[in-house]
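The complex appears here minus one protein chain, its other protein chains still in place.
After this line comes chain A, so read on.
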Amino acid sequence: MSGFRGPPRKGENYELSADLNSEYREKRKDAIKKVIANMTVQKDVSGLFPDVLKNMQTDDLEQKKLVYLYLMNYAKTQPELVILAVNTFVKDTDDPNPLVRALAIRTMGMLRAEKILDYICDPLNKCLRDDNPYVRKTAALCVAKLYDLKPELVIENGFLETLQDMVADSNPMVVANTVAALSDIHAAAVLAGSSTDTFHITSTILNKLLVALNECSEWGRVEILSALARYETTDERESEHICERVVPQFQHANASVVLAAVKVIMIHMRHVKSENLNKQMIRKMAPPLVTLLSNPPEVQWVALRNVNLLLQKRPDLLQNEMRVFFCKYNDPLYVKVEKLDIMVRLAGEGNVDALLSELKEYASEVDVDFVRRSIKAIGQTAIKIDAAAERCVNVLLELIGTRVSYVVQEAVVVMKDIFRKYPSTYEGVIPTLCANLDELDEPEAKASLIWIIGEYARKIDNADELLGIFVDTFTEESYPVQLQTLTAVVKLFLQKPDGSQGLVQRVLNTATKDCDSPDVRDRAYIYWRLLSTDPGAAKAVVLAHRPPISLPRTTVSPQLLEELLGEVSSLASVYHKPEETFVGRGRIGIDTVQKKGVELADDRAAAQKALQTVAIGQQAENLLDFSDADGAEDGQQPSGLAATTMLTSTPAAANLLAGTSSNPLDDLVSIFGNASLSAPTVQPQSAALGGFGLGGAPSPLPPQTPSVLQAASPPTQQSGQEDLLGLF
């Protein structure tokens, strides 16, 4: 047979070929082993196909398995020759030994050769009805394999119906594999665009699954639980019933069984209205989730990512369990980072002291990334728990005292956020922060400190000197620092006009003439015009009150959260991203989507990105939700309040808020309606400019647009502006 191909004359394959044809059994077997070894390291041994094939018919099970392994790999490249193997396969499916029968049917399904598929149907049909459960469970999966290669064959031969009958098999393992096969086929059919439900779970099937659940192997349980998650209950009683039957699985030793059970509960709990039962379920879920932390780190990580999601849905889930999330010194970084996040989620007034002393401890560890995240966590705690803010600030001050460069810089960034949440509360800290000015070399830290100086320029005696340093090096700084410097100097000027006139002139000059960033340049022009047109309005615009920041309760949108909770333990739930973002439609090859993968590769970065998007969303929400209470607080004049309500109800205002309007002036005019025709044209322009400039997205400050229009009531108002307000 090998004649027509011409065997290799020399080299390793030539020798192997000779050995494969040896008259000694042992020599032949050793040669097969060598062939497999070469195959593993991706050497091409496809030329030996006929020689290997000759060794297929043997009583030696090990040898048979090796030959099969070879066939699975090369059948596709040698479709003509595979036919020769068919006979042996078919004969093996009649072997008295069930292991041999199963092996044959298992392997036949993996031969990716078109020609052999037609021969598989009869043996498969036989094996699906075999007496031996081991053969049946193998045959069940073989149907899924066949569907993957040639769906028509499965449908024509009625294998789907056979599988559906097999769900009622007496053997739990057969049931589990049947469920796996049906789910697999269902998924493939959905991908191929089929709309018919190939695996419709009826209430009869449901009962069979619930029975098999308690008897089958751990992996089978995961499959059955996944199928249960797909079942659509008809009424509340049924949902309750499923939950009750699944809860015992929380005690399983295998983490994937526990998480699969959590998934089923989270899905079916949605239909359970009894608050009591829900609470009970949540209470039972907590201890097993904590126990998952005694698994190997990779499993822990999957569990932690899911716990993070579960906590976003049920913040009461692990109320008193914060301590178990304390980081161990030798935890891998990815576990530590996730634990930090969960600790902040679980922080409350009761446990904040313990948390802070932990975080302080972490801030002295070696890994820079972890240290920074720990310091960030301190800031998040301060923002989350008002009562603990002062203690957080004290811890941060201690950390700044260490004078370790990256610790100080991160602490400064965090302090800025604390100021944004609690304005004018911790001014006593400012001198300490300013003393560390020279240590800062990262843009974010610099920008943060500059923001603080600008915001509290009134209280810092040498604010002009400090800002002067940054104005001197203005062109060398990065854009975020430039933007902050610009804003801070303007704030300084508005608060302490005497003495800082020169500085503001200098910075506006540099920013408009020597700066190549459009953001910086545009903002400088806005300030300049604002200041030159109407300093009073400028003050109202730039120094106006901004709503305090808050910690987002969820990192993903509510809809996505629900979707992800329905997929607990899957990759999607680990990445906190919907499936479509990382699974190519129709299973696209790796090369085609590699570009897209780059951003996914570092999933932490991706998670952060998601967080940012949400943060932006949150800000936008703040903007729109501008509450009446806020308005009443700041706008002493009733007109402020009126302005707010009116604004949000006008479409033009929405345009303005979203920053999409091409000509804010027109929009403003349209808001004010006909009455505004009498208003002096200069005034709306200044107001519009203010709104425009402050809505600038790159600024780390929250958008201030609404506050502008609402709190435009300082005593320095000019007559024109009063006119404007008088219109309401």
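Here is the rule we go by: a contact is a pair of C-beta atoms (placed from the backbone, for glycine too) under 8 Å apart; a residue touches a chain by one contact, two chains touch by 3 or more; residues count from 1.
What we mean here is this: contacts and distances are computed from a predicted model.
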Quick one: the chain not pictured, UniProt calls it what, "NADH-ubiquinone oxidoreductase chain 2", "Tetratricopeptide repeat protein 29", "Clathrin adaptor mu subunit" or "Exosome component 6"?
"Clathrin adaptor mu subunit"
Would you indicate which residue among A:Pro79, A:Pro151, A:Pro297 or A:Pro315 is in contact with the undisplayed chain?
A:Pro297
Among A:Asp95, A:Glu156, A:Glu349 or A:Glu398, which residue is in touch with the absent chain?
A:Asp95
Across A:Arg28, A:Arg112, A:Arg345 or A:Arg523, the one contacting the chain not displayed is A:Arg112
Quick one: say which of A:Pro287, A:Gly499 or A:Pro558 touches the chain that got left out.
A:Pro287
Missing-chain contacts on chain A, rising order, are 29, 33, 36-37, 40-42, 59-66, 69, 72-73, 95-100, 102, 106, 109-110, 112, 132-135, 137-138, 141, 144-145, 148-149, 171-174, 177, 180, 184, 187, 214-215, 217-219, 222-223, 226, 245, 247-249, 251-256, 258-260, 287-288, 290-291, 294, 296-299, 301-303, 323-324, 326, 328-330, 333-334, 354, 357-358, 361, 364-366, 402, 404, 567, 569-575, 579, 582-584, 587-594, 596-597, 600-604
